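A protein chain is absent from this complex, but the other protein chains hold their places.
For chain A:
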Amino acid sequence: MSGFRGTISRRNLLKTTAASGIVLATPTIFTSKAWSQSAFVNDPAKLGKLVLGFNVPQTGPYADEGADELRAYQLAVEHLNGEGDGGMLNTFSSQALEGTGILGNKVQFVTGDTQTKSDAARASAKSMIEKDGAVMITGGSSSGVAVAVQALCQEAGVIFMAGLTHSNDTTGKDKRANGFRHFFNSYMSGAALAPVLNNAYGSDRKAYHLTADYNWGYTTEEAIKSATEAMGWETVETVKTPLAATDFSAYITPVLQSDADVLVLNHYGGNMVNSLTNAVQFGLRDRVVNGKNFEIVVPLYSRLMAKGAGANVKGIFGSTNWHWSLQDEGSQAFVKSFGTKYGFPPSQAAHTCYVQTLLYADAVARAGSFNPCAVVEALEDFEFDGLGNGPTLYRGADHQCFKDVLVVRGKENPSSEFDLLEIVEVTPVDQVTYDPDHPQFAGGALGTCNPGA
C-alpha cells in the first residue's frame, strides 16, 4: 500500500509541477514565430543585435584556408563598423555603406568550425541561426560543405554567402535562392586555361587526368576535359585517386607507360601538393614524349598550395580567382589593410570572403532591409566594380558572379615566400561566361527565396 501511495504522490508532484509551470507561463508573452511581428527569421530590429555567422574550417585539411578566411572576415567587420582604413569600401563602386555598421546596426559576429564535414558544418550553422541569431551565414572551404550549408540556409531562411567553393554544383545543380557565390568555378577554370594551354603547348596534345575522387574532382575533370578537347587535345585516360591518398606514386607510374604528354592534376590542397611532388620526383617534367616536352597542369591554384609544393610549382599553369599582386585600386587597398593588420598578403580565400561580406552588407543597405528576399532581389543582376576583379555581375539566374579569371604560372624566381605565382593572363569575362542551363550546370533550380518565419 505504501508503494502505491508513493507512486500516486510522485505523479501528483509531477502534475502539480507541470500545472504550476503552465500557470506561470500564461501571463507572460507567449510568442510563436508564426505570430511574431517580423516577416523573417532573426530580424536584427527584433533581436536588438546584428549577428553574422562565419562558418569556416578551423580543424582538418583546410584549416590554413579557414584561418585566412577568418582574418578576412574580421577585417571586413572592422571596415563595416568604420574602424581601420576602410579597405575596399573606398574603392567599391556602390557607395551605400558609410562605415556605420549595416543600416545603423553595429556588426557583431560569431565563428564556428565546419571541420570540413557537412554534418559538423550544418550543426555549427544551425547553432548560429538558432542560438546566436545570425541573419547571414558565410564561409566554407570545400564545395561539399558549401552545398550542404547553402541548403540549410535555404530551409532556415537566412542568406548564405559562399566562401571558397569551386565546384560547378554550388551554382549548378545544387543552387539555392538564398545562396550566392562570388568565387569562380570549374567551368571557368577550363574556359580560361584552355586558350593559354593551346598557345603554350599547341593543339596536338594527349592529356592524362588524375582526379580527386569526390564531387569537386568530377566537375573539374569534366570542365577541363571538355575545354581542352574542344581545342583539339585528346584525353588518354582519367584516373580517380582517393581523397585520403598521400602517396601518388602508384598513380604516376602508369602515366609513364602511357603515350600522354600532359598530366592534369585535378587535386586541391594537400592532395595537389603530394601528387605534384610525386610527379616531379618521377622525372615527368624532364620527359620528352611524341617529340614534345611533358607538361603538368593544375586547374585550381592557391598560394597556400604553391607554398606547400615549393620549387615544384615553377612554370606550372593553373587558374585562380584573385591574386594579391593585382595592380587595380581595389586589390591594392585590400592588400594594404590586410597586410597592415596581419603582416602578410591575403590569399584568394581571404579575398572572396571579404568581398562576400561587403557585398551582403551593401545589398542590405541598398535594399533597406535585412529581409532575405529583399537582399536576394538587391543582389540579383547587381553590377559592381572596385572589389579586385574588375567589373563583375551577380547573375540572377544562378547567383554566380561573372568576372575576369586569372591564369597563373609558378614563378621561376620567387622574391619572397608569398611571391610564388605570376599572372600570365587575365581572361576576360566574356570568355568564361556560359548559359545558366549549360549541361555542366543543368539539373537544379533556384526555387524561391525563403525568409524563414
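A few remarks follow.
In this text, contacts are C-beta pairs under 8 Å (C-beta built on N, C-alpha and C of every residue); 3 or more make two chains touch, one makes a residue touch a chain; residues count from 1.
Just so we're on the same page, contacts and distances are computed from a predicted model.
Its record in UniProt calls the unshown chain "ABC transporter permease", which is the match among "tRNA 2-thiouridine synthesizing protein B", "ABC transporter permease", "Succinate dehydrogenase/fumarate reductase iron-sulfur subunit" or "NADH-quinone oxidoreductase subunit F". Of A:L89, A:V147 or A:V408, it is A:V147 that touches the chain left out of the display.
The residue from A:L50, A:L80, A:L164 or A:A177 that touches the chain not shown here is A:A177. Where chain A meets the missing chain, the touching residues are 3, 7, 10, 14, 24-25, 28-33, 58-59, 63, 109-113, 117-120, 122-124, 126-127, 130-131, 142-144, 147-148, 151-152, 154-156, 169, 174, 177, 213-216, 218, 240, 242-243, 444-445, 447-448, 450.
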